[in-house]
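Sending over a structure as C-alpha coordinates; questions will come in a sec.
A protein chain is absent from this complex, but the other protein chains hold their places.
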Amino acid sequence: MFDMFGAAMAALLVCMVMTMIRAVKGPTVFDRILALNSFGTKTVLMIAVVNFLAGRPEFLDLALVYALMNFIGTIAVLKFTHFGHLAGIEDHESDEVS
Amino acid sequence: MIDILHIILFVFLVAIGIAIIRLRDLFAAVMLAGIFSLLSATLFTVMDAVDVAFTEAAVGAGISTLLMLATLSVTSSEEKPTANRRQALIGLIVVTFTGAALIYGTLDMPSYGDPDAPIHHHMAPRFIEDSPEEIGIPNQVTSVLASYRGYDTWGETTVILAAAIGVMLLFATPVVSRRREEELLAPGEGSG
Amino acid sequence: MAPVLDIASWVLLISGSFFVIVGGIGLLRLPDFYTRVHAASITDTVGAWLIILGLLLQVEHTLVGIKLIMILLFLILTSPLSSHALTKAAYYRETPMFRSGPDQTEDDR
Partner (left out) sequence: MILKKNPLQLAIGLFILLFILWLLSSGHYTTLIISFGVFSCALVVFLSWKMEIIDSEGVPIHLIGGAIRYVPWLIWQIILANIDVTKRVLQPKMDITPQLIEVETSQKTDLGRVIYANSITLTPGTVSIQVHEDRILVHAIAKEVAEELQKGEMDRRVTRMEGLS
(Lines give C-alpha, C1' and ligand atoms only; values in the text may rest on other atoms or scores of the structure.)
Protein backbone atom coordinates (compact mmCIF):
# COMPACT_ATOMS: atom_id res chain seq x y z
CA MET A 1 0.00 0.00 0.00
CA PHE A 2 1.20 3.44 -0.90
CA ASP A 3 0.99 4.97 2.52
CA MET A 4 -0.11 8.42 3.52
CA PHE A 5 3.31 9.62 4.60
CA GLY A 6 4.60 8.76 1.14
CA ALA A 7 1.85 10.87 -0.42
CA ALA A 8 2.63 13.88 1.75
CA MET A 9 6.32 13.40 1.04
CA ALA A 10 5.73 13.36 -2.70
CA ALA A 11 3.74 16.60 -2.45
CA LEU A 12 6.53 18.20 -0.44
CA LEU A 13 9.13 17.08 -2.99
CA VAL A 14 7.08 18.55 -5.85
CA CYS A 15 6.74 21.80 -3.93
CA MET A 16 10.48 21.81 -3.21
CA VAL A 17 11.14 21.67 -6.95
CA MET A 18 8.86 24.67 -7.53
CA THR A 19 10.60 26.60 -4.76
CA MET A 20 13.98 25.79 -6.26
CA ILE A 21 12.84 27.08 -9.65
CA ARG A 22 11.75 30.31 -7.98
CA ALA A 23 15.09 30.58 -6.20
CA VAL A 24 16.97 30.13 -9.47
CA LYS A 25 14.75 32.50 -11.46
CA GLY A 26 14.64 35.29 -8.92
CA PRO A 27 14.32 37.98 -10.25
CA THR A 28 14.78 40.11 -7.12
CA VAL A 29 16.90 39.45 -4.07
CA PHE A 30 13.76 39.17 -1.96
CA ASP A 31 12.21 36.50 -4.14
CA ARG A 32 15.24 34.40 -3.43
CA ILE A 33 15.10 35.01 0.32
CA LEU A 34 11.41 34.14 0.22
CA ALA A 35 12.25 30.95 -1.63
CA LEU A 36 14.90 30.07 0.96
CA ASN A 37 12.50 30.75 3.82
CA SER A 38 9.75 28.74 2.19
CA PHE A 39 12.17 25.93 1.48
CA GLY A 40 13.09 25.93 5.16
CA THR A 41 9.46 25.44 6.15
CA LYS A 42 9.21 22.57 3.69
CA THR A 43 12.37 21.03 5.11
CA VAL A 44 10.84 21.12 8.58
CA LEU A 45 7.71 19.39 7.31
CA MET A 46 9.78 16.98 5.27
CA ILE A 47 11.90 15.93 8.24
CA ALA A 48 8.77 15.45 10.32
CA VAL A 49 7.10 13.34 7.62
CA VAL A 50 10.27 11.31 6.96
CA ASN A 51 10.57 10.56 10.67
CA PHE A 52 7.09 9.06 10.62
CA LEU A 53 7.71 7.30 7.32
CA ALA A 54 10.79 5.60 8.73
CA GLY A 55 8.84 4.79 11.88
CA ARG A 56 11.26 6.60 14.15
CA PRO A 57 9.48 9.75 15.29
CA GLU A 58 11.97 10.31 18.12
CA PHE A 59 14.04 12.62 15.97
CA LEU A 60 11.50 15.41 15.75
CA ASP A 61 13.92 17.56 17.75
CA LEU A 62 15.67 18.14 14.49
CA ALA A 63 12.56 19.57 12.86
CA LEU A 64 12.14 21.75 15.94
CA VAL A 65 15.68 23.08 15.64
CA TYR A 66 15.12 23.74 11.95
CA ALA A 67 11.91 25.65 12.56
CA LEU A 68 13.85 27.98 14.84
CA MET A 69 16.97 28.16 12.68
CA ASN A 70 14.91 29.03 9.65
CA PHE A 71 13.36 31.99 11.42
CA ILE A 72 16.64 33.23 12.84
CA GLY A 73 18.34 32.74 9.48
CA THR A 74 15.71 34.70 7.58
CA ILE A 75 15.81 37.57 10.05
CA ALA A 76 19.62 37.62 9.94
CA VAL A 77 19.68 37.59 6.14
CA LEU A 78 17.15 40.41 6.09
CA LYS A 79 19.07 42.41 8.63
CA PHE A 80 21.97 41.95 6.32
CA THR A 81 20.24 43.04 3.11
CA HIS A 82 18.64 45.92 4.95
CA PHE A 83 21.79 47.29 6.50
CA GLY A 84 24.63 45.84 4.52
CA HIS A 85 26.25 44.56 7.67
CA LEU A 86 25.23 42.35 10.52
CA ALA A 87 25.31 44.78 13.39
CA GLY A 88 22.82 47.59 13.40
CA ILE A 89 19.84 48.99 15.19
CA GLU A 90 16.69 49.19 13.17
CA ASP A 91 15.41 52.67 12.54
CA HIS A 92 11.79 52.86 11.51
CA GLU A 93 11.77 56.39 10.23
CA SER A 94 14.58 56.24 7.72
CA ASP A 95 15.85 53.64 5.36
CA GLU A 96 19.25 55.21 5.37
CA VAL A 97 21.99 52.71 5.98
CA SER A 98 24.37 53.77 8.64
CA MET B 1 10.38 3.97 -0.52
CA ILE B 2 13.37 5.36 1.35
CA ASP B 3 15.67 4.39 -1.53
CA ILE B 4 13.59 6.42 -3.97
CA LEU B 5 13.79 9.34 -1.56
CA HIS B 6 17.58 9.03 -1.47
CA ILE B 7 17.75 9.15 -5.25
CA ILE B 8 15.36 12.09 -5.54
CA LEU B 9 17.23 14.09 -2.92
CA PHE B 10 20.56 13.38 -4.61
CA VAL B 11 19.08 14.51 -7.95
CA PHE B 12 17.93 17.72 -6.26
CA LEU B 13 21.40 18.25 -4.83
CA VAL B 14 22.98 17.82 -8.26
CA ALA B 15 20.44 20.18 -9.83
CA ILE B 16 21.11 22.85 -7.20
CA GLY B 17 24.85 22.36 -7.64
CA ILE B 18 24.61 22.89 -11.40
CA ALA B 19 22.43 25.95 -10.86
CA ILE B 20 25.01 27.39 -8.43
CA ILE B 21 27.75 26.94 -11.01
CA ARG B 22 25.69 28.43 -13.85
CA LEU B 23 24.45 31.52 -12.03
CA ARG B 24 26.44 34.73 -12.36
CA ASP B 25 24.57 36.48 -9.57
CA LEU B 26 26.45 35.59 -6.41
CA PHE B 27 23.62 36.53 -4.07
CA ALA B 28 21.42 33.98 -5.79
CA ALA B 29 24.24 31.47 -5.48
CA VAL B 30 24.39 32.04 -1.73
CA MET B 31 20.64 31.55 -1.40
CA LEU B 32 20.89 28.35 -3.43
CA ALA B 33 23.75 27.22 -1.20
CA GLY B 34 21.37 27.67 1.73
CA ILE B 35 18.84 25.47 -0.04
CA PHE B 36 21.64 22.99 -0.78
CA SER B 37 22.45 22.68 2.89
CA LEU B 38 18.78 22.29 3.84
CA LEU B 39 18.52 19.49 1.29
CA SER B 40 21.65 17.78 2.54
CA ALA B 41 20.32 18.01 6.09
CA THR B 42 17.15 16.26 4.93
CA LEU B 43 19.34 13.63 3.32
CA PHE B 44 21.31 13.17 6.55
CA THR B 45 18.06 12.71 8.46
CA VAL B 46 16.82 10.18 5.93
CA MET B 47 20.12 8.31 6.29
CA ASP B 48 19.75 8.32 10.10
CA ALA B 49 22.74 10.60 10.69
CA VAL B 50 20.72 12.87 12.93
CA ASP B 51 23.65 14.42 14.74
CA VAL B 52 25.28 15.41 11.48
CA ALA B 53 21.98 16.93 10.42
CA PHE B 54 21.93 18.97 13.63
CA THR B 55 25.38 20.33 12.83
CA GLU B 56 24.30 21.03 9.28
CA ALA B 57 21.38 23.05 10.65
CA ALA B 58 23.64 25.26 12.70
CA VAL B 59 26.67 25.49 10.44
CA GLY B 60 25.43 24.94 6.89
CA ALA B 61 22.09 26.69 6.92
CA GLY B 62 22.92 29.27 9.57
CA ILE B 63 26.49 30.43 9.90
CA SER B 64 27.91 29.71 6.46
CA THR B 65 25.08 31.50 4.63
CA LEU B 66 25.64 34.53 6.82
CA LEU B 67 29.42 34.42 6.37
CA MET B 68 29.02 34.23 2.60
CA LEU B 69 26.61 37.16 2.64
CA ALA B 70 29.04 39.10 4.78
CA THR B 71 31.73 38.34 2.22
CA LEU B 72 29.47 39.62 -0.54
CA SER B 73 29.10 42.91 1.29
CA VAL B 74 32.83 43.60 0.99
CA THR B 75 33.19 42.29 -2.55
CA SER B 76 31.01 42.40 -5.61
CA SER B 77 27.85 40.38 -5.96
CA GLU B 78 28.47 39.66 -9.62
CA GLU B 79 30.87 36.98 -10.76
CA LYS B 80 33.46 38.09 -13.31
CA PRO B 81 33.45 35.92 -16.41
CA THR B 82 36.82 34.23 -16.66
CA ALA B 83 38.30 34.67 -20.11
CA ASN B 84 41.37 32.60 -19.37
CA ARG B 85 40.56 29.13 -20.65
CA ARG B 86 43.86 27.62 -19.51
CA GLN B 87 43.17 28.51 -15.88
CA ALA B 88 39.71 27.00 -16.17
CA LEU B 89 41.25 23.84 -17.61
CA ILE B 90 43.75 23.57 -14.75
CA GLY B 91 40.92 24.00 -12.29
CA LEU B 92 38.92 21.28 -13.99
CA ILE B 93 41.88 18.89 -13.89
CA VAL B 94 42.52 19.55 -10.19
CA VAL B 95 38.87 19.06 -9.33
CA THR B 96 38.63 15.88 -11.38
CA PHE B 97 41.68 14.37 -9.71
CA THR B 98 40.53 15.34 -6.23
CA GLY B 99 37.11 13.90 -6.88
CA ALA B 100 38.57 10.73 -8.32
CA ALA B 101 40.87 10.35 -5.31
CA LEU B 102 37.97 10.84 -2.91
CA ILE B 103 35.82 8.30 -4.73
CA TYR B 104 38.79 5.89 -4.80
CA GLY B 105 39.14 6.40 -1.07
CA THR B 106 35.54 5.34 -0.49
CA LEU B 107 35.92 2.12 -2.50
CA ASP B 108 37.29 0.01 0.35
CA MET B 109 34.88 1.48 2.88
CA PRO B 110 31.96 -0.70 3.94
CA SER B 111 28.81 0.13 2.01
CA TYR B 112 26.03 2.22 3.54
CA GLY B 113 24.17 0.38 6.27
CA ASP B 114 26.39 -2.71 6.11
CA PRO B 115 25.93 -4.64 9.37
CA ASP B 116 29.40 -6.22 9.04
CA ALA B 117 31.17 -2.85 9.02
CA PRO B 118 33.96 -2.65 11.63
CA ILE B 119 32.30 0.25 13.38
CA HIS B 120 29.43 -1.99 14.36
CA HIS B 121 31.79 -4.50 15.96
CA HIS B 122 34.36 -2.59 17.98
CA MET B 123 33.35 0.87 19.09
CA ALA B 124 29.61 1.25 18.70
CA PRO B 125 28.45 -1.69 20.88
CA ARG B 126 30.54 -0.52 23.80
CA PHE B 127 29.28 3.07 23.57
CA ILE B 128 25.70 1.96 23.09
CA GLU B 129 25.78 -0.53 25.96
CA ASP B 130 28.05 1.09 28.53
CA SER B 131 27.84 4.84 28.06
CA PRO B 132 24.42 5.33 29.75
CA GLU B 133 25.82 3.76 32.94
CA GLU B 134 29.31 5.19 32.67
CA ILE B 135 28.41 8.77 31.84
CA GLY B 136 24.70 9.06 32.54
CA ILE B 137 23.81 10.94 29.35
CA PRO B 138 21.19 9.30 27.12
CA ASN B 139 22.71 10.56 23.87
CA GLN B 140 25.79 8.51 23.02
CA VAL B 141 27.21 11.10 20.67
CA THR B 142 27.15 13.62 23.47
CA SER B 143 28.92 11.25 25.86
CA VAL B 144 31.58 10.50 23.27
CA LEU B 145 32.11 14.17 22.46
CA ALA B 146 31.98 15.56 25.96
CA SER B 147 33.47 12.76 28.02
CA TYR B 148 35.34 9.97 26.20
CA ARG B 149 37.16 12.52 24.06
CA GLY B 150 36.54 15.55 26.20
CA TYR B 151 40.01 17.07 25.82
CA ASP B 152 39.71 16.90 22.06
CA THR B 153 36.35 18.66 22.14
CA TRP B 154 37.77 21.22 24.52
CA GLY B 155 40.53 22.02 22.02
CA GLU B 156 38.02 22.20 19.20
CA THR B 157 35.80 24.65 21.05
CA THR B 158 38.83 26.80 21.81
CA VAL B 159 39.71 26.89 18.12
CA ILE B 160 36.13 27.79 17.20
CA LEU B 161 36.07 30.53 19.82
CA ALA B 162 39.35 31.94 18.48
CA ALA B 163 38.01 31.83 14.92
CA ALA B 164 34.78 33.54 15.95
CA ILE B 165 36.68 36.30 17.74
CA GLY B 166 38.86 36.75 14.66
CA VAL B 167 35.86 37.04 12.36
CA MET B 168 34.14 39.47 14.71
CA LEU B 169 37.27 41.63 14.84
CA LEU B 170 37.39 41.64 11.05
CA PHE B 171 33.79 42.75 10.77
CA ALA B 172 34.03 45.33 13.49
CA THR B 173 35.82 47.63 11.04
CA PRO B 174 33.37 49.45 8.77
CA VAL B 175 34.67 48.38 5.39
CA VAL B 176 31.36 48.46 3.54
CA SER B 177 31.41 51.40 1.19
CA ARG B 178 28.19 52.93 -0.04
CA ARG B 179 28.91 52.03 -3.65
CA ARG B 180 29.54 48.40 -2.88
CA GLU B 181 26.33 48.24 -0.97
CA GLU B 182 24.30 49.65 -3.84
CA GLU B 183 25.88 47.04 -6.05
CA LEU B 184 25.00 44.26 -3.66
CA LEU B 185 21.42 45.25 -3.26
CA ALA B 186 20.60 46.37 -6.79
CA PRO B 187 17.44 44.34 -7.46
CA GLY B 188 16.95 42.67 -10.79
CA GLU B 189 14.28 43.80 -13.21
CA GLY B 190 10.76 43.25 -11.95
CA SER B 191 8.51 40.83 -13.71
CA GLY B 192 4.81 41.12 -14.43
CA MET C 1 -11.02 3.36 16.34
CA ALA C 2 -7.78 2.91 14.45
CA PRO C 3 -9.32 2.93 10.94
CA VAL C 4 -11.18 6.13 11.75
CA LEU C 5 -7.95 7.76 12.87
CA ASP C 6 -6.20 6.49 9.76
CA ILE C 7 -8.85 7.93 7.48
CA ALA C 8 -8.81 11.26 9.30
CA SER C 9 -5.04 11.29 9.05
CA TRP C 10 -5.21 10.53 5.32
CA VAL C 11 -7.68 13.36 4.77
CA LEU C 12 -5.60 15.85 6.74
CA LEU C 13 -2.33 14.86 5.07
CA ILE C 14 -3.79 14.91 1.56
CA SER C 15 -5.50 18.26 2.04
CA GLY C 16 -2.32 19.62 3.63
CA SER C 17 -0.34 18.37 0.64
CA PHE C 18 -2.87 20.05 -1.65
CA PHE C 19 -2.37 23.41 0.05
CA VAL C 20 1.40 22.98 0.05
CA ILE C 21 1.33 22.38 -3.69
CA VAL C 22 -1.01 25.34 -4.23
CA GLY C 23 1.53 27.47 -2.38
CA GLY C 24 4.23 26.18 -4.71
CA ILE C 25 2.14 26.88 -7.81
CA GLY C 26 1.42 30.36 -6.50
CA LEU C 27 5.12 30.91 -5.90
CA LEU C 28 5.71 30.17 -9.58
CA ARG C 29 2.66 31.78 -11.18
CA LEU C 30 2.10 35.04 -9.37
CA PRO C 31 3.51 38.13 -11.03
CA ASP C 32 5.54 39.96 -8.38
CA PHE C 33 7.30 39.53 -5.07
CA TYR C 34 4.50 40.83 -2.85
CA THR C 35 1.88 38.50 -4.25
CA ARG C 36 4.29 35.58 -3.96
CA VAL C 37 4.49 36.26 -0.23
CA HIS C 38 0.76 35.52 -0.08
CA ALA C 39 1.31 32.23 -1.87
CA ALA C 40 4.15 31.29 0.47
CA SER C 41 1.95 32.04 3.45
CA ILE C 42 -0.58 29.44 2.22
CA THR C 43 2.13 26.81 2.59
CA ASP C 44 3.22 28.23 5.92
CA THR C 45 -0.24 28.32 7.45
CA VAL C 46 -2.84 25.79 6.44
CA GLY C 47 -0.52 23.51 4.46
CA ALA C 48 1.88 23.07 7.36
CA TRP C 49 -0.88 22.90 9.98
CA LEU C 50 -2.85 20.19 8.22
CA ILE C 51 0.24 18.04 7.65
CA ILE C 52 1.31 18.37 11.27
CA LEU C 53 -2.21 17.62 12.48
CA GLY C 54 -2.27 14.59 10.22
CA LEU C 55 0.98 13.38 11.74
CA LEU C 56 -0.35 14.15 15.21
CA LEU C 57 -3.11 11.58 14.76
CA GLN C 58 -0.51 8.89 14.08
CA VAL C 59 1.51 9.58 17.23
CA GLU C 60 1.99 6.69 19.63
CA HIS C 61 4.19 8.36 22.22
CA THR C 62 3.02 11.47 24.10
CA LEU C 63 6.39 13.22 23.96
CA VAL C 64 6.40 12.98 20.18
CA GLY C 65 2.99 14.61 20.06
CA ILE C 66 4.19 17.42 22.30
CA LYS C 67 7.14 18.02 20.02
CA LEU C 68 4.84 18.18 17.01
CA ILE C 69 2.66 20.70 18.83
CA MET C 70 5.77 22.72 19.64
CA ILE C 71 6.78 22.71 15.97
CA LEU C 72 3.27 23.87 15.10
CA LEU C 73 3.46 26.70 17.64
CA PHE C 74 6.88 27.81 16.44
CA LEU C 75 5.65 27.86 12.85
CA ILE C 76 2.58 29.89 13.82
CA LEU C 77 4.66 32.37 15.79
CA THR C 78 7.58 32.77 13.41
CA SER C 79 6.11 32.60 9.91
CA PRO C 80 4.23 35.94 10.06
CA LEU C 81 7.27 37.63 11.56
CA SER C 82 9.57 36.57 8.77
CA SER C 83 6.96 37.39 6.10
CA HIS C 84 6.51 40.83 7.59
CA ALA C 85 10.24 41.49 7.86
CA LEU C 86 10.69 40.31 4.29
CA THR C 87 7.98 42.54 2.80
CA LYS C 88 9.10 45.49 4.86
CA ALA C 89 12.68 45.15 3.66
CA ALA C 90 11.47 44.72 0.07
CA TYR C 91 9.24 47.79 0.42
CA TYR C 92 12.14 49.90 1.66
CA ARG C 93 14.27 48.65 -1.20
CA GLU C 94 11.52 49.71 -3.61
CA THR C 95 11.03 46.30 -5.14
CA PRO C 96 8.82 46.75 -8.21
CA MET C 97 5.15 46.09 -7.54
CA PHE C 98 2.73 44.56 -9.99
CA ARG C 99 -0.45 46.57 -10.40
CA SER C 100 -3.53 45.86 -12.43
CA GLY C 101 -6.73 47.65 -13.26
CA PRO C 102 -7.49 51.36 -13.03
CA ASP C 103 -8.14 51.49 -9.27
CA GLN C 104 -4.68 52.47 -8.09
CA THR C 105 -4.09 53.66 -4.60
CA GLU C 106 -1.59 56.48 -4.71
CA ASP C 107 1.87 55.30 -3.96
CA ASP C 108 2.83 57.04 -0.74
CA ARG C 109 6.35 55.81 -0.46
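Order as written gives the chain letters A, B and C; numbering starts at 1 within each chain.
In this section, a residue touches a chain if its C-beta (ideal position, glycine included) is under 8 Å from a C-beta of that chain, and two chains touch if they have at least 3 such contacts.
From a predicted model like this one, the values you see are computed outputs, not experimental measurements.
Contact residues of chain C toward the unshown chain are 19, 22, 25-26, 29-32, 34-35, 37-39, 41-42, 45-46, 63, 66-67, 70, 76, 79-81, 83-84, 87-88, 91, 97-101, 103-105, 107-108. The set of chain B residues touching the chain not shown comprises 136-138.
In this section, only the chains that are shown with their structure count from here on.
Comparing mean CA positions across the assembly, the chain most remote from chain B is C. As a whole-number value, the distance joining the C-alpha centres of chain B and chain C reads 27 Å.
Mean C-alpha positions place chain A and chain C at a centre distance of 11 Å. Chain A and chain B, compared by their mean Cα positions, are separated by 17 Å. Annotation for chain A: residues touching 2 or more other chains are 17, 19, 28-30, 33, 35, 70, 81. Of all residues in chain C, those touching 2 or more other chains are 33, 93, 95-96, listed in ascending order. Interface of chain A with chain C (complex): residues 4-5, 7-8, 10-12, 14-15, 17-19, 21-22, 28-31, 33-35, 37-38, 41-42, 44-45, 48-49, 52, 57-58, 60-61, 63-64, 67-68, 70-71, 74-75, 78, 81-82, 95. Note for the complex: chain B touches chain A at residues 1-2, 5, 8, 12, 15-16, 19, 23, 25, 27-28, 31-32, 34-35, 38-39, 41-42, 45-46, 48, 50, 53-54, 57-58, 61-62, 65-66, 69-70, 73, 171, 174, 176, 178, 181, 184-185, 187-191. The touching residues of chain A, when paired with chain B in their complex, are 6, 9, 13, 16-17, 19-20, 23-24, 26-30, 32-33, 35-36, 39-40, 43, 46-47, 50-51, 53-54, 56, 59, 62, 65-66, 69-70, 72-73, 76-77, 80-81, 84-87, 97.
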